[in-house]
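A quick write-up on the structure given underneath.
One protein chain is absent from this view; the other protein chains keep their places.
After this line comes chain A, so read on.
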Amino acid sequence: MAEFSLLDRSRTIAPPGYNRWLVPPAALAIHLAIGQAYAFSVFNKPLGSLISGDPAAPAPTDWTPTQIGFTFSIAIVLLGLSAALFGKWLERVGPRKAMLASALCFGGGFLIASLGVSLHNIWLVYFGYGFVGGIGLGIGYISPVSTLIKWFPDRKGVATGMAIMGFGGGAMIGSPLAVALMNHFKASAPQGVAPTLICMGIIYFLFMQFGVWTIRVPADSWAPAGYVPNQEHSALITTANVSADNAIKTPQFWLLWVVLLTNVTAGIGVLETASPLIQDTFSDKAMGAGLGVTAAAAAGFVGLLSLFNLLGRFFWSSASDKLGRKVTYAIYFGLGILLYASIPTLGHNLQLTLYVVVACVIISMYGGGFATAPAYLSDLFGKYQVGAIHGRLLTAWSTAGVLGPLIVHVLHDSAKERGLAGAAAYQNVFYTMAGVLVVGLLADLAVTAVNEKYHEKGPVVVEAGGH
């Protein structure tokens, strides 16, 4: 019976003449949905006032911001763990089955979380949105990546950049959608949260079905018309294949792990503090009465960073097809070091416009780091199990999700204890992040071709590519 399943990899092989540009929208449908995770903070205040009904005056039994924030942390940790654990399974069963599993987990997670909200049981919210939903995030994140690389061997950066751009864009859809739904349901449920979660679970599940049923893998013998394997950066672009199990034995994998870890840790430092950062640095006290950055303007700054996070994913990843991955990451780090180190000075000098421009470029490279990683892995390890290798690499993201905010909070709190305020209170944060990027630059520069002893011997079946 399994042979006749619509979900089987063999049923997803594209017919001759299939237009490969139909594949990125399928991938985007998944990433635009799961990218909602970045907008989870939109629920913080409503979830923290379910009992009192007033976000400004929470009841003693209302959930605290720390309790609520833990939900997102669980989801991100599960993203990394499930991507690492299910990567090989994904390569075996193909993208359609994996995307369906992701949709079930991600959509189902909302439904369980809704039950948790209705029962005012935070553990059920953790289990639903954090644990089950987090597994959906991990499987969904990696599900289209290896398929895209196989369809676009000539433009790996463009293809993966498009999909991973969707993850950046997901928050832009998820945040206003949640606000609109909560306003709609406010009269019928506390803060309108529980019905909103049900609606979002159903909407996202259905939207992801577009990706599930339109994704196609290329036949084994397929190649783009006129394609000749790129030899321009031949030293770091292999024609061999390395299995996921062997990849983690290579220094190259761990160097890339450090590269991703450092890039994400530094970027999260800015994202985590964006709103208070710009309000504290350009306050009324510093700029003059009525001239400081307001809370609404700070929200605009956060929005602008999200936009550049999205654009950077596509721009930098596409540029890496021309520049080479190693050079592109060297730009992220080299330029990043200069820009991070310049932020405190720009803050001290109250150069708001330049400050915003620099922050936007920094965040574009943060997004670019995510989007360029799969293509870098494919260059080094081949297409064979690149999805599984990518999944394992994403544990660096989970680690950075803990490390980045920790560095920011410790350094900022320490500065405040020493009586520093405004731009000065963030100075050490940015200098430290510039130092973190130095580590990343060194790791990137140390990347060389993978030793032949790790290559698969003989022909391999590129599993998600169909056969």
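By our rule, contacts are C-beta pairs under 8 Å (C-beta built on N, C-alpha and C of every residue); 3 or more make two chains touch, one makes a residue touch a chain; residues count from 1.
Following the convention adopted for this analysis, contacts and distances are computed from a predicted model.
When the listed names "3-oxoacyl-[acyl-carrier-protein] synthase, KASII", "Oxalate:formate antiporter", "Ring-1,2-phenylacetyl-CoA epoxidase subunit PaaB" or "Putative membrane protein" are checked against UniProt, the chain not shown comes out as "Oxalate:formate antiporter". Residue in contact with the omitted chain (choice from A:Y18, A:F70 or A:W89): A:Y18. Note on the undisplayed chain: of the listed residues A:G169, A:G292 or A:G404, the one touching it is A:G169. Contact with the chain that does not appear here is found for just one residue of A:A194, A:V356 or A:A396, A:V356. The hidden chain makes contact, of the residues A:L307, A:L350 or A:V402, with A:L307.
Where chain A meets the omitted chain, the residues involved are 16-22, 25-26, 28-29, 32, 166, 169-176, 207, 210, 214, 219, 221-227, 293-294, 296-301, 303-304, 306-307, 310, 356.
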